Each structure stands twice: as structure tokens, then as C-alpha cells.
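Below: one structure in C-alpha cells.
What you see is the complex with one protein chain gone and the rest in place.
What follows is chain A.
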Amino acid sequence: MNLNEIIQTYYEYFNKEKLPYIKCANCGYVFYYPRGICPKCLSKKLSIMESKGEGEIYSETKFVNERGQVVIVGLIKLEEGFIVYANILTDRLENVSINRKVKVEFKEAIKGQKFPFFTTIS
């Protein structure tokens, strides 16, 4: 698959509420951000996999946006070993801290296109 096909596949996964990632068949490296080649060995033998969507917070920060809402941005380390940078959604701010368990949740971020977000597992 070329890069644009991979990106298209990612978008389709997102709209089906599935979290994709890529595994290199040559060296075994797993990564999230879409590429047509493995960044460790340049192999094109890549498979798009489906993550369980569960992991833990590696780091996070909270800020108040111009509308007065609290926004959380974080790095999420998924069980499969890759890290995703995304917003964390929660009703309970005190639940959001490093090492807390989270799961993926999908939300329409631009018209007609969902994107992965994360929420704490209580």
C-alpha cells in the first residue's frame, strides 16, 4: 500500500471506531503514525493491525481554552507498545494522571470524519 492508501484505511478504521496501528513483518516494529515504509528497516512489508484500544497515560497536561473549558492533551501508551498523542476526555479531572488506565473512544472531529480520543477506565 502506498501512503495515501494507508491514510485512507486509517480514516475508514476510525469511522468504524477501530484503532489501527502498523506492524512491520520484517523487523517486528510496531508504530502508529502512518507510513508506507517501516522507519526502523525501510521494509514495505507492513500490516495494518487493530489495537485493543487500551493503554495507560504516559504523560498529560490540562489547560483552559478560550471558551473556559478544560482541555486535556496526553500521550497514551497502548498495550501493543505504540504511543498516540491525543486529547483525553473525562467528566472527572482527578482521574486523569500519569499511569492511569485509559481506552479509546471515537468522536467526529471534522465533518464526516471520526478520530480517536481517550477516556479513563474507572
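Rule of thumb we're sticking to: a contact is a pair of C-beta atoms (placed from the backbone, for glycine too) under 8 Å apart; a residue touches a chain by one contact, two chains touch by 3 or more; residues count from 1.
Heads up, the rule we're going with is that contacts and distances are computed from a predicted model.
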| item | value |
| --- | --- |
| Name of the absent chain as recorded in UniProt (options "Thiolase C-terminal domain-containing protein", "2-ketoisovalerate ferredoxin oxidoreductase", "Pyruvate synthase subunit PorA" or "UbiA family prenyltransferase") | "Thiolase C-terminal domain-containing protein" |
| Selected from A:46, A:84 or A:104 as touching the chain missing from the view | A:84 |
| Sites on chain A contacted by the missing partner chain, in the whole complex | 7, 10, 31-35, 39, 58-63, 65, 71, 73-75, 82-87, 97-99, 109-111, 115 |
